[in-house]
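Remarks on the structure that follows.
Left out: one protein chain. Kept in place: all the others.
Coming up: subunit A.
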Amino acid sequence: MTDAPLLEERPRTLAEKVWDKHLVAKGENGTPDLIYIDLHLVHEVTSPQAFDGLRLAGRPVRRPDLTIATEDHNTPTLAIDKPIADLTSRTQIETLRRNCEEFGIRLHSLGDIEQGIVHVVGPQLGLTQPGITVVCGDSHTSTHGAFGAMALGIGTSEVEHVMATQTLPLKPFKTMAITVDGTLRPGVTAKDLILAVIAKIGTGGGQGYVLEYRGSAIRALSMEGRMTICNMSIEAGARAGMVAPDAITYDYLQGRAHAPDGQDWLDAVAYWDTLATDDGAVFDAEVILDADTLEPFVTWGTNPGQGVSLSEAVPDPAGISDANERSAAERALEYMDLAAGTPMKDIRVDTVFLGSCTNSRVEDLRAAAAIIAGRTLAPGVRMLVVPGSARVRIEAEAEGLDKIFTDFGAEWRFAGCSMCLGMNPDQLAPGERCASTSNRNFEGRQGKGGRTHLVSPLVAAATAIRGTLSSPWDLAQDGDK
């Protein structure tokens, strides 16, 4: 350990420990700290201008061995063996391929087993590890914090900066504890929990903070569940979200391609065991949530903070005291074509999307498949299932999940970001309403004029069966039909 003794004495949070460990140079007189970056994930959309910048300045990528790229944002999810039909998408993908070749970056292209959503690929390769710093030109990089890593979404200028220097100048963040004790009821998932957190603190509530999720309900979550939670930290405005590593983390990692092995594994675990927030460490803010009373949670508006329990109704903007919030709610209801007071469960959808870096891992697919097995898709509804990576797709097929989805009436696609942001052909038509396991219900996010309700994989599955926003609890009440 090279940390200064002074830093060791004060009880520290998980985030502070990772920060201190990566300090290359301490900022003075208001300048930022210089932080070392252990892992840089790259994709086609936010990298071309960064590579261009390097070329112009005659700079190499400093550490290709800490850098990895994949294609995900605008790749098609059908006919991936054919040239990409959309010319600008194809150009962007080809640009990434050329850049990776020129700068010596490992790339997992369409058709490769490790291709997929960048935030699914890092963990599945075992590259995402506790106590590391991870960056990517994508705001959902926060996903990797589930391992106890400090994972930051960055812009293209910073992508170039990390490529050139393997560091980032950063001001220390404030820390916020999100403590969730109790037990989630069956049918209530990590997705419901994080949607409830965002509704509670708002889309700006986490601004300037690294969130640390703590408490018995978080400890009980699988790595997939923890990734879902950390993924959406950015929707609360936070710079990052973290969960301290534990046996569940180590079990997930051990044996993965890039996880340490032999003596390295023992050394790594010994370090990882020191990462948890010290007793007596002080957070700048704390939010407390009770897992016991949580219900399936869905959004009604056009930002991820505009959500309610599925058993509730569309809220009346007139009841919102803050003038900005009220006008935002009025605008959202107009865009979403919803009337205040409508029970959420009466809302009929046209499309169900199961996928995205929030909920496209094999555990998510399994959970949805278990609900729909032996049933049929509601008439007039289409359902898209998009695995997070080619490997997830193959794993799911080995378990027969693809057959369950296609028998049900859903479309089984190839891996990518797909309808989460509609950069590829997977888009909503104007006015179309979608129950989506993704992370953003912004206006037009899934296609111009499209209307998005954010839901868990279980709610997505139950909604696909009933045609209206539903949870497994509603299926139980319907009885076995």
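We adopt the following convention: contacts are C-beta pairs under 8 Å (C-beta built on N, C-alpha and C of every residue); 3 or more make two chains touch, one makes a residue touch a chain; residues count from 1.
Throughout what follows, contacts and distances are computed from a predicted model.
Going by its UniProt record, the hidden chain of the complex is named "3-isopropylmalate dehydratase small subunit" among "3-isopropylmalate dehydratase small subunit", "Spermidine/putrescine ABC transporter permease", "Alpha-D-ribose 1-methylphosphonate 5-phosphate C-P-lyase PhnJ" or "Branched-chain amino acid transport system substrate-binding protein".
Touch with the chain omitted from the figure is made, among A:Pro172, A:Gly409 or A:Gly444, by A:Gly444. Summary of contacts with the chain left out: across A:Leu34, A:Ala220, A:Ile248 or A:Ala285, the touching residue is A:Leu34. Checked against the full complex, the candidates A:Asp251, A:Asp264, A:Glu334 or A:Asp478 give a single residue touching the omitted chain, namely A:Asp264. Even with one chain removed from view, subunit A keeps its contact list with that chain: residues 2, 24-25, 27, 30-32, 34, 36, 38-39, 45-46, 48-49, 52, 57, 59, 64-68, 73-74, 86, 88-89, 91-92, 95, 106, 126-129, 132, 137-139, 153-158, 160-161, 164-167, 169, 171, 203-204, 207-208, 234-235, 237, 239, 255-258, 260, 264-265, 267-268, 271, 303, 324-325, 327-328, 331, 391, 394-395, 398, 421-423, 440, 442-445, 448.
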